[in-house]
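For this depiction, one protein chain was excluded, whereas all remaining protein chains were kept in their positions.
So, chain A:
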Amino acid sequence: MNKSLVYLVRKSFINFFKKLIKKPLKALGMLLLVTYYFFIPFLTKGVITDLGLNTHAGFVLIASIGTLYLTMPLTLTYFKRKGVSFKKQDINFILASPTSPKQALIYALSKEVYINLAMQVMFLMAAVLVFTVPFLTSIIYLLVNIVFSNLLSYSLAVIMYASEEITLKQKQWIKRIVYVVLAMFTVFLMTMVVSQTLESGFDFAYIISVLSSPVVLMIPIFGWQLGWLNLIMLGPTPVRLIATGLFFASAIGLTFYAYRMKVSGEYYEDALSFSENIALLESKKGDISLTEAFGHKKKNYAYKGELKGLKSNVIFHKQFIERRRSKKYFLGWSDFIYLIAGIGLGLTSLFWDGFIVPDYFLEIMVGLSIYLAVFFRPSADWKSEFKNHYLFLMPDSPLNKLFNASLLEHLLTFVRAIFLVVPAGLLMRVSLLEILYAISLNVLLKAMMTYVSILIEAIIGAKIGHTFASIISMVVSVIIMIGPVVALFFTQTLSTFLIFTAISLYAILVLFLFLYLSSINLRNIESLEE
């Protein structure tokens, strides 16, 4: 590779660690995150063992599903010229310099090397410690993957991203064919599983047998890679040997093809567009919607609502108008999931005896509320208000400004709570009072966690690093929720009204405490500056 690019890669690597040394809290947060990442297989060990998948065959099953349903579709995104990280600095310094376009592309791909390596090491650990694969077997698998899998994936990336011979129409056809084949295969697999289950009960062996069948192992490239996996884990068969041979040959062949392929920089325009999207997403510092994260632009609807309210209250009305512009009927598809969940809970209680007992309605609803409040981050709409420095010039208290900036979030929580609680309550035939209690507690608990998150993740996080702050926020959230959880243990011995009152008062106290603490720290623009 070009010497300057090698220098850039080396320096970036060194600077990354130098930056971490200057920010020890961020370094600690990253270390905790990496440790958590490597512990994921162990977190799932219990479930894997209970399901009887802690074997070589179980490893093959999970790796095969990952390859077919994650790796393959993700690789296809290279056709759309997405999936390669180009930043504005790369456009300015590399693409605008006399560097070979192919080497520039390989440089951009090399940024993912560490993540890929970490993932392969994680698989090694999972194989040895969870799936009881012998250490030597796992090491051989890892080393061969590091060489051949990486050669294959990078050469595919270069070919699919930068090829100037495959036309757009051909790319679209390739994608369609792959998705159709995948869909057909999935239908076939599901049919097999369902019919075998109905005949003689569920067993993962059916799925493993299908995924290890010659039909799958002969799928070009990805199937051949699975052939190698099956060979090393389950032993040799003629099909597996052929598939493995084809895997090695395709890795070498495609690498050679990518090496010889002419790349004149046709992809530069797409790289520029991608870098602009990245810059926009980075400027929002993680406060992005799902559609934005996938590179789609937000669609807006015409809505001619009038502004109402005075002082900080006008913020809420403005957000309401914005919401009506982005969601035609105020609610989005994600809000209706709560309705589906509520109906699902009710129907499960009706048709699945003993699984969901109506006597425990309040406990179930409060338990769900706690889960939703702790594990689902609040929307960042309040933050976008505080990013506009004119908000700080408005003569009203920071508490009013923060409360009104987050009021729409509480309104949406209320609507979602109705969607979740009312159908479940009606189907479970609980009293109206219990339904009202459940809705109120859902809103209060979520509002409480909103301000906890604002104080710790947004305000304190701006000073100590968001990764570390997220971990602290999670810990604090769990501690705060001990109160309501303990209260739930007394629902069978004390009156529901007493439990409801206790949890409500607790939630209101904590809510206002964190609202107050957040607002006094939102005096000026420095509060959210990193």
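The rule is short, and it goes like this: a contact is a pair of C-beta atoms (placed from the backbone, for glycine too) under 8 Å apart; a residue touches a chain by one contact, two chains touch by 3 or more; residues count from 1.
Assume contacts and distances are computed from a predicted model.
Visitor: Not counting the visible chains, the remaining one has a UniProt entry; which protein name from "Transport permease protein", "NrfD/PsrC family molybdoenzyme membrane anchor subunit", "ABC transporter ATP-binding protein YhcH" or "cysteine desulfurase" does it give?
Guide: Cross-referencing UniProt, the chain left out corresponds to "ABC transporter ATP-binding protein YhcH".
Visitor: Of A:357, A:394, A:486 or A:509, which one is in contact with the hidden chain?
Guide: Among A:357, A:394, A:486 or A:509, only A:394 touches the chain that is not shown.
Visitor: Among A:15, A:89, A:300 or A:334, which one touches the chain that has been omitted from the display?
Guide: Checking the options A:15, A:89, A:300 or A:334, the one contacting the hidden chain is A:300.
Visitor: Can you work out which residue in A:80, A:325 or A:377 touches the chain that's missing from view?
Guide: Looking across A:80, A:325 or A:377, the contact with the absent chain belongs to A:325.
Visitor: Extract the touching residues of chain A with respect to the undisplayed chain.
Guide: Missing-chain contacts on chain A: residues 300, 307, 309-312, 314, 318, 322, 325, 388-390, 392-397, 523-526.
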